[in-house]
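Removed from the display is one protein chain of the complex; every other protein chain stays in position.
Now for subunit A:
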Amino acid sequence: MTVIGWFQIILYCAIVVALVKPLGWYMTRVFNGEATFLSPVLRPVERGLYWISGVDEKREQHWLTYTVSMLLFHVGGFLIIYGLMRLQALLPFNPAGQSAVAQDLSFNTAISFITNTNWQNYGGESTLSYLVQMLGLTHQNFLSAATGIALAVALIRGFSRSSMRTIGNFWVDVTRCTLYVLLPICIVYTLFLVWQGMPQTLGDYVEATTLEGAKQTIAVGPVASQVAIKMLGTNGGGFFNANAAHPFENPTALSNFVQMISIFALGAALTNVFGRMVGNERQGWAILAVMGVLFLAGVAVTYWAEANGTSTLASLGLTGGNMEGKEVRFGIVASSLFAVITTAASCGAVNAMHDSFTALGGMIPLINMQLGEIIVGGVGAGLYGMLLFVVLAIFVAGLMVGRTPEYVGKKIEAREVKMAMLAILVLPLMYLGWTAVAVVLPSAVASMANAGPHGFTEVLYAFTSATGNNGSAFGGLTGNTFFYNLTLASSMFVGRFFMIVPAMALAGSLASKKSIPPSAGTLPTTGGLFVGLVVGVILIIGGLTFFPALALGPIVEHLAMNASTLF
């Protein structure tokens, strides 16, 4: 580890934190339906959209209507992607002449993109036409991100409202989020990326003749526009197979740094939206502090593990850390930091092969996802995931002050606990359950690139990533098989929607409750004690679930490696 390395990490955190307040202020205005500096331009567009689709923007929805609207919206999104992929050979903007995508892969990809996962069992440049990339994937990148943010705002309204039946209007929230937040930032962001050297073209793949005289096809396309929303919306689905490690998808150190910032920007700012909406910004900072503590701990471990390398490498005379699978233009710090960020948030873009990380260095991304991607997390999803944990933490420990536990003025009672528990339950069921099936199924085991604990980690990582809607791949695992296409799709689907429905039920139940004014007997939820408490509950309740699996994967691999046994 180096001072300059840590400086980069601290600088990164400082910029993310600096963006929290302005973005939080802006987004709060957007979701409260107030005017912003973009309103003169966008307001007519917004009104036009409501007029076309027949949405009454003044009419708010009950949590059930809100959730059903969201689900219907996703059925539509699924059909569009699935249809486009199956029919791509017949459709325009297909210069490379890609043929129709197989049924199971189309199914997997459609689920993957509507759930904000962007798990890719395909290589973008070798499978998809420009039309599918733009109309199918980029389009869902916007909408799944907007959905996540809308749901988080709906849950926040649950906390901030008192004795109300409604939690907002899904159509309005998604429209405003896309129009006022995602689109404007992405337009500027795309221009920046193009400036950094990223392609943005509808032209053919480029033919090049190498020095040896061989012919080489260089894939290009509308890359920058997709990368912008892929990062900002924590989608993570790469235009190219190599994702953010590809020079056209991440050309410079600066583009890498800005991409990392854009992963966290909206998720971190949503904590401020939470604080503002519940009437005390410190509540938001406390949540961000919980995320920050867990994040920095993860960064420290991964950076340390990668910078130290392994005893095996050292014995071969290779010092200076573990550079296997990393881009030289990013180096150890930027690769470690990227890996932790992309898994802490549910982005899933990668700029290095996580498979090639040291056992412990690669364990942190795994843990980040297993905790439910609540460390900043996916846009929106991270906040509502975190609030579910807060509800549990407050319930357990809040009793210790001798009152029915309450959080930002809302009593946490049976219904809230039930919904939070339901939402959290499904995660281990999916990633532990499917891993258990896969590791004893010979055909599924055959997909592993490595034997022993490392192969085990590859499978565990894949299901964890899918369930957490992260989408990053550990690498090594051949995922495009019938078994993995379907099981991963089911993990993505359950991981997203089986968490959302209880979270929205929670929002509805909270909104209908009275708000209780705080007193000296109320558990303070803005201080260090609260932060420590939530971190503890997340580590114990989250951690206990997957400790056995970790012991059999990265931990035993690390111990074996120290004894010079490799897998």
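We take it that a contact is a pair of C-beta atoms (placed from the backbone, for glycine too) under 8 Å apart; a residue touches a chain by one contact, two chains touch by 3 or more; residues count from 1.
The definition used in the following text is that contacts and distances are computed from a predicted model.
Asks: Which of "CoA synthetase", "Cytochrome bc1 complex cytochrome c subunit", "Potassium-transporting ATPase ATP-binding subunit" or "SufE family protein" is the UniProt protein name of the chain not shown?
Replies: "Potassium-transporting ATPase ATP-binding subunit"
Asks: Identify the residue among A:75, A:314 or A:400 that touches the chain left out of the display.
Replies: Answering carefully, the residue with contact to the hidden chain is A:400.
Asks: Which of these touches the unseen chain: A:106, A:166 or A:435?
Replies: Of the listed residues, the one touching the omitted chain is A:435.
Asks: Using the touch rule from the top, list residues of subunit A that touch the missing partner.
Replies: Contacting residues on subunit A, toward the hidden partner: 162, 392, 395-404, 409, 412-414, 416-418, 421-422, 424-425, 428-429, 432-433, 435-437, 439-440, 445, 452-453, 456, 514-517, 519-524, 527, 529, 532-533, 536, 540-541, 544-549, 551-552, 555-556, 559-560, 563.
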